[in-house]
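Could you have a look at this structure, given as structure tokens, before my questions?
Shown here is a partial selection of chains from the complex, left in place.
By written order: A, B and C. Residues from 1 in each chain.
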């Protein structure tokens, strides 16, 4: 049985508007991680929100395996921290709301903030943090509840490359250590290839163009230097280009990267 | 100390005034100060009222045991279906309501005021005002609301205003304003004023208590008319806004209005006067249909 | 924290300077007899009267303060509670809110006689009167505040399927705080008026004092009472300010982040 089962999904924001997502179907098996890739405004966030149940589909259906649905977590595209709560209080919020505030959870919160390099910022308010720090707090908040599946909307976009790499590895580590499954939205092809067992390439016409399973034996940052990895990235880059050419986007002076 | 003949019952009786502690209630306080309530076995709690305190409605609603109202209020209440009200003691035999004018205007009568120029401040809703409005129609004087005090009167020589002859004219005199005051009673409208009332139910259930109450109040008023000094002092402790001089002057000014002049006792009422009042109120349409006033009062 | 309160106190000196200026002008205007002193007494005259009758004025002020505290306290509690109810149950809001507006527009002076019939002489009526006039601003402001809760944050909370109570206490009330405080400040002033008007009819406190003085043309005493009532209001606003500062302890309740 699949973990996520999306069936002929459609979404438009108002009756007359163009469909953001149209007739989209795919399945994700248990333990498989999925990356959503696509140009700005193509509907990545919308699809993720549909999965989380934050938006209602206009047509079609979404089914999440019940054991996962109970332990889902979400990272918004912007940090969305509660301004009157400190860093630590923001991370503890889900525990409070779920009535799971116990010493163990508390320790986990501190651990996560430590792993994310925020030790010195525990008692700062969001307004006193840098953009990347805020995003890391949001990440800690999503992970503190020990979710079975977490939906992440470009969580690392605001981070420098090195911090980003560390976060990628943290996510992979959590995946293997805690059987954490995730759906990851990114606009970086390399990031998608690195993090996703599967990649769903969305285009602006509202449907997914192509997707395939990636089966790397071991993932660490060294992988990114291997020809195999780069070959996959090239394939997706090509798909991306084809897609855009087909759409004939109105952007002048678009220099194509040769694959 | 010796116990009074009738022990005061546990719960004190409330007597609701329709204004503050002033000489117009001197007798009710005197009964307290001189021990008449206690002597009659009563434990009375006098409660001061304020602007527009609806003492008659509070009595009808059972919030108080005795209340001070004016006779026209009692008749109106009867006209509106409140038949269980009964008047026990009428303080003012002559209505102290008057119209105060600046002496310099040289008015000789109420009629001249009403048909003159200038401004008249009064509570147009009060029955006396309706009566005067009808009697001297059409009025040429400009009328406006009256809210107490004499500030606007003092400020403008063309202003006349309603008053209690025992109160505002004294204040004006103290402020050095020369006034001429006309009693409304002289126009023919003369209801009893500062009338103590209770519910008929009370009279039926506890006639002795009601009798004792009337006796105590009458004793208080007799004492107050004889010598108001001690009571005035007691009242002034409650009402700092009024000076000792004004207390004395007011007590003096009201004597004529309270005394019955005949052999009758202080506070006694006659059917004829109640009937006249009821007829007048019907005439000015303040009540809609004739009422039987014979049950409205009792002389105890 | 302490420092902030200090700065705030220092800031207030400006008001004192302005007050001194105003009083001087007032004194001078009366001294020049541009306004008759039987209409507007001079500040010194008011001051002397206040000193002279201090025991009575003090007792009256305390009694009024007591009624205000109860009336305002009740309207804070029930205003916020009603707003939460209306917010949670839109049906209730649509059905009942118009009646709150209705109630709100009844001049207290015309229903105070009814209040006194229901509640009797003295404090209960005065408290009820203070309560009625001060309820609506808190209710209306809290309701607006709740409705203005950032929908993004609401979405975040929804992820964790919070109980209505959690949503209310952890999100909606904190977001509504600036609104609620403004509502309370508006209500503080109104509660003072409500209490005094109640006392006009039900007796007791500053209202009764002002009422008696008014008819006796003791304008100095009227103003003395009025000044005391305003002092009460300013004191209330001050207390509200300090309490809220201590409670919020420098948290950025404004949506800064």
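In this text, contacts are C-beta pairs under 8 Å (C-beta built on N, C-alpha and C of every residue); 3 or more make two chains touch, one makes a residue touch a chain.
This structure is a prediction, so every number in the text was calculated from the model and none was measured.
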{"item": "Labelled copy-number formula for the complete complex in this structure file", "value": "A x2, B x1, C x2"}
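As a convention for this text, only the chains that are shown with their structure count from here on.
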{"item": "Length of the line joining the C-alpha centres of chain A and chain C, rounded to whole Å", "value": "51"}
{"item": "Centre distance in Å when chain B and chain C are each reduced to the mean of their C-alpha atoms", "value": "37"}
{"item": "Chain C partner contacts - residues on chain A that touch it in the complex", "value": "52, 54, 73-74, 76, 79-84, 93-94, 96-98, 125-127, 134, 145"}
{"item": "In the complex, chain C residues that touch chain A", "value": "152-153, 155-162, 166, 170-171, 174, 251-257"}
{"item": "Chain C partner contacts - residues on chain B that touch it in the complex", "value": "14, 16, 20, 47-54, 57-58, 61, 63-64, 147-151, 154-155, 167, 171, 175, 239-242, 246"}
